[in-house]
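Notes to accompany the following structure.
A single protein chain has been omitted; all remaining protein chains appear in their positions.
By letter and in written order, the chains are A and B; residue numbering begins at 1 in each of them.
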Amino acid sequence: MQTLASNPTFIAYAVSILVLSANLLFLWAYSGGVRGKTKTTPNVEDSRRGAKLVEGEPPEVARVLRAHKNAMANIVPFAILGLVYVLAGGSAMVAAVVFGVFTLARLAHTFAYLGGKQPWRTIWFVTGGLATLALMGFIVKTLVVA
Amino acid sequence: MQTLASNPTFIAYAVSILVLSANLLFLWAYSGGVRGKTKTTPNVEDSRRGAKLVEGEPPEVARVLRAHKNAMANIVPFAILGLVYVLAGGSAMVAAVVFGVFTLARLAHTFAYLGGKQPWRTIWFVTGGLATLALMGFIVKTLVVA
Partner (left out) sequence: MQTLASNPTFIAYAVSILVLSANLLFLWAYSGGVRGKTKTTPNVEDSRRGAKLVEGEPPEVARVLRAHKNAMANIVPFAILGLVYVLAGGSAMVAAVVFGVFTLARLAHTFAYLGGKQPWRTIWFVTGGLATLALMGFIVKTLVVA
């Protein structure tokens, strides 16, 4: 089997996925860190070690989890669609632009969500959504032309 | 590198993923639209712009989010398993049937969940689950035969 390691569309994908995965993993770990500072836990086995057992999440934890949920809901479809585009033989130029815009928009969305910055949170969410729709269009075009 | 653009198993996968991604993105965007109509928000920065700050989600938003969560929980493993099947050199005929049944079942599940239609919601959920189990079986068979 040949690898895709010298395929520039794949390189663009791999770089985006490294950044987007780091974004997802950071948000998940950060939600645990923020929860730790509140000294609360939803798990009875952790309450034995000093944290207070609570049913809901404290507001600051809930915010990080909403940012994570938003990231999952948007990054996961994009990641799968991006791979379809790579495997369909998509253009490296298109990939660099569309993957790049999406990745930057999602990083900016994470910062805007954690910092409570509006209208930026909405602007970056919509930008990521438009990049995803563009990618879907480019997939269709690539498959129809092929 | 050769592309998969002329591989019929991959085409079946790509079409399914376009539909399933649209399903996921619609549910996510729709949850935001439904929340907008309730004029509520979980984010203090949005409450400054007129929406009422609430801790839980209103019931109509919670329903859309449950449908989205169910879609993520089922579509994500299927999407990754489907790609494994494509890359393992799986049969286009099997892919067309299994991917087609799963995709239609998940679309139907979304409508049944949003409309509160039972026993249809359960029927389509189980259909999607059986298609996923079938796909896992076909992956094993393809790898063992190879």
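Please note the rule applied: contacts are C-beta pairs under 8 Å (C-beta built on N, C-alpha and C of every residue); 3 or more make two chains touch, one makes a residue touch a chain.
These numbers come from a predicted model, not from an experiment.
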**Request:** Quick one: say which of B:A22, B:V54 or B:L81 touches the chain that got left out.
**Result:** B:L81
**Prompt:** Mind pulling the subunit B residues that touch the left-out chain?
**Reply:** 2, 4, 6-7, 10, 56, 62-63, 66, 72-74, 76-77, 80-81, 83-84, 87-89, 116-118, 121, 129, 132, 136, 139-140, 142-143, 146
**Missing-partner contacts on subunit A, residue numbers** = 1-6, 10-11, 13-14, 17-18, 21-22, 24-25, 28-29, 42-46, 48-49, 55, 68, 72, 76, 79-80, 83, 86
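Convention: only the chains that are shown with their structure count from here on.
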**Complete:** Chain centres from averaged Cα atoms put subunit A and subunit B apart, in whole Å, by 17
